[in-house]
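Note that this complex is displayed minus one protein chain, with the remaining chains in position.
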Amino acid sequence: MTDIKERRNDTDGLPRIGFYICHCGTNIAGMIDVAEVREYVAALPGVAVSRDYKYMCSDPGQELIGADIKEHKLERLVVAACSPNLHEETFRKAAARAGLNPFYFQMVNIREHVSWVHEDKISATEKAKDLARAAVYRVRFHKPLDKQSVPVDPNVLVVGGGIAGIHAALTLANAGKKVTLVEREATIGGHMAMFDKTFPTLDCAACILTPKMSAVKSHPNITLWTYSEVAKVDGYVGNYKVTVKRKPRYVKEDLCVGCMECIEACVFKEPKFADWFNQGLGKRKPVYIDFPQATPKVVLIDPETCIQFKTGKCKKSCAEVCDRKAFDFNQKEEFKDIRVGAIILATGFKVYDAKRDPHYGYGRYPGVYTALEIERLVNASGPTSGEVVLRDGRRPRAVGIIHCVGSRDEKTNKWCSRVCCMYSLKLAHLIKEHSGAEVYNFYIDVRAPGKAYEEFYDKLLSEGVHFIRGRVAEVTDWNMTPEEEGRLVLRVEDTLAGFVRRIPVDMVVLATGLEPRADAQEVRRLFNIGCGNEGFFQERHPKLAPVNTFTDGIFIAGACQAPKDIPDTVAQAGAAAAEALALIDAGHVELEPNTAHVVEEECCGCKSCVPLCPYSAITFDEAKKKAVINEVLCKGCGVCVAACPSGSIRQNLFEDAEIFSEIEGVLAK
Amino acid sequence: MALEQKIKYEAERDRDFAQWVVTQTGGENLRHCIQCGICSATCPLALYMDYTPRRLINLAREGFKKEVLSSFTIWLCASCYACRVDCPKKIQVTDIMYVLKRRAIRDGVYPRRFPIPVLAREFGRMVFTWGRVNETLLVIDLFLRTNWFRFLSMTGLGLNLMRTGRMSFFPDSIRRRLELRKVLAALESKDEFRDWAGPVAQLLDEEVEP
Partner (left out) sequence: MMKYLYYPGCSLKGTGKAYEESLLAVFRALDVELREIEDWNCCGATAYMSVEESKSYALASRNLAIAERENLDVVAPCSACYLVLNKTQKSLQEHPDIRRHVTQALKAAGLDYKGTARVRHPLDVLINDVGLEEIARRIKSPLQGRKFAPYYGCQIVRPYASFDDQYNPETMDKIIKAAGAECVPYPLKTHCCGGSLTGTLPEIGLRLAYIIIKEAKKRGAEAIVTLCPLCQFNLDGYQGQIAGKYERVDLPVLYFTQVLGLAMGLPAGELGLQRGIISAAAVLAGR
């Protein structure tokens, strides 16, 4: 049974409204008397058609709406059913198909909001009537709106040239997109380039990474800008304008072929300065290259240590010997602008500063190292050619590896850094292999969750590495027994055995955890995304949207989102590339029209709204002295609308008339 | 060889014990313990304890009240606070030791032959009576009650202290002793221990073997 009024005058000059109440099987009809609501609404002013149906979202249900719109010349549509989250789009599309502007539609939730939360049929039905009436009053004031469509620039910016950035850039480039890869250091490769072997396969890190690095360099679709940083980001999803600062190497990148004769010729006969790549364990000259496989293979000069820059008086033998004439001591930093549609942040992590745990003696005792320093030590191309030796050249007879340094600790970092147990096992294996020393791993829990990780743990057990479950209290050099004389002593409770032990070693390796980069907050503000309370970049949803951010068009991948190992990093990089591709290949972005706009004549130029917008969508036009909202950035949160003292900001779908009429409708009886 | 059966049944647990500790001052973070063992590793007395601090926390958390309160561990704590400072979960281990000491006295389940609870009691009595503690008298009192032989072996130290003028045989007293007793008496009903002399009286009535 339905109620139909045929002509417009039957609706008292008000726009003709079609009202549909869904049974949703028994989900709604079981608690609400749908017939009663239908009849009640039919009698309301402006309602031309009032129907009920078992499943409005089904094809027949939608067809019913379409047929009614055409036949009965409906001008507004109200559906009382489930949550708009489920079917608002469905009914909007149904209206659009029948030629009615989709934003003339209002949905009423009588399932989650009424049927599912009531136990009494009478009060449930009354509430359903109240809500339906409110929607009917409101929908009269709806305006026809259009979804804005913005084209998407097909180019992509990838920030960070570690394994995440490299993989994402290659994936996108292989899909035919033009990628600009910006890396802060002079070479790509990130932390992975510093590792010796990777767990659990013990693949040589450089061997698996360098082919990808070369691929990046030679790919026609990738523009590689190393020794560069992003300085400014403007724009919005699909239309970003990014300014990149290129730092001066004092060497022309396109001329240098990486022969490294200049390094040989440098007036410094011996390398003298601590090199970053070897974690300070090795030395370099003022003109240097980070490591032999650095990509691009271009040397650079450090102005802090180069005599020419410090005193102006150097014979510049480096430049003399270069037959490519690649040196340019007057090179300045350059700013370059690029336009991209999507940005992927893959800026990686920072290693925990072991000095923050003074009881482990890092920086005080020369025998205490961080894990990354040991990676360089065991690496055949490292400062000691892979020999595991102490700073004074001695070989350690015993090595202690302390897990969870700067992790799982309320005093420093609360989180588990996820990779340290595995890399500690790896280092235990490598150290034992290279030096034959007795190796002790001091752990709290062994976390080996990945594919083939448990097998790796088992392998280490079979190699005779000591696994002592206990957090080390201190590393000290005072001895109690003759065997401890002259060595570093670790005091720990062997919790599994149940007693305290003192273990003398010669070398201590601190399994330092992963932290957000020191400038994570500055970087996230630059890109207008958020950070979680632990300081890592905030993903849109931890389970279902790990590579998206709350800012459309900006994606994150790798350790900058949370500590993770290489397999997960590569997977996330691929995921971020896929998301970027989805955005770009759609060609344009459709924006929900529930945005705010400033009625220029009414704006008094007070600027109150400008700093309030969480999406930085409001700017101030100094010439006109009026606020301007970029509707593409606007997410319709309503803060500016509420704050505007002159009431000159309006929000589509939430205009005053719409809201007040809805309130009136709820309260009228 | 006497075989000992070591199995614990759920019925032996005191199900409310852990929650009780959590409600006490300093026990708030008891449940957060990850059993890392740094407290035991840093404790200078751990090597002498029957249960290391970490193990004791585990036992307390699991409700093995009898083992916890009758352990030597709580009495061996020197209050050096090294455990609390190092704990990655900010568990106030030292304060938990105090909580357990007080409970052990109240319940009367502490190791009988231990001089330390005796010291605590005698200290308390001296403070209640005089308001101040005379170390010499306290130590002599302690040894007379617990270990005559030790007392004799301390004569060397005693003579040294006398020689250097660091010994005094007169109890040092505050003037307003009654004022202090009023303060302490006003708290009689507030503490879990009704009367400091109450549970202590239990201690007094026992034979304390040397």
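Here the chain labels run A and B in written order, and each chain numbers its own residues starting at 1.
Heads up, the rule we're going with is that a residue touches a chain if its C-beta (ideal position, glycine included) is under 8 Å from a C-beta of that chain, and two chains touch if they have at least 3 such contacts.
Being a predicted model, the structure only gives us computed values, none of them experimental.
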From A:176, A:211 or A:358, residue that would touch the chain that is not displayed: A:358
Touching residue (missing chain; options A:480, A:599 or A:642): A:480
From B:30, B:59 or B:82, residue that would touch the chain that is not displayed: B:82
For chain A, residues in touch with the removed chain: 358-359, 476-478, 480
Touching residues (missing chain, whole complex) on chain B: 25, 44-45, 48, 76, 78-82, 84-85, 92, 94, 98, 101-102, 105, 115-117, 119-121, 123-124, 127, 131-136, 139, 142, 150, 156-157, 160-161, 164-168, 172, 174-176, 179-180, 182-184, 186-187, 190-193, 196, 200
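Criterion: only the chains that are shown with their structure count from here on.
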Chain A - residues contacting chain B, complex: 359, 404, 408-411, 444-445, 469-474, 491-495, 498-500
Of all residues in chain B, those that touch chain A in their complex: 34-38, 40-43, 46-47, 52, 54-55, 82, 86, 88-90
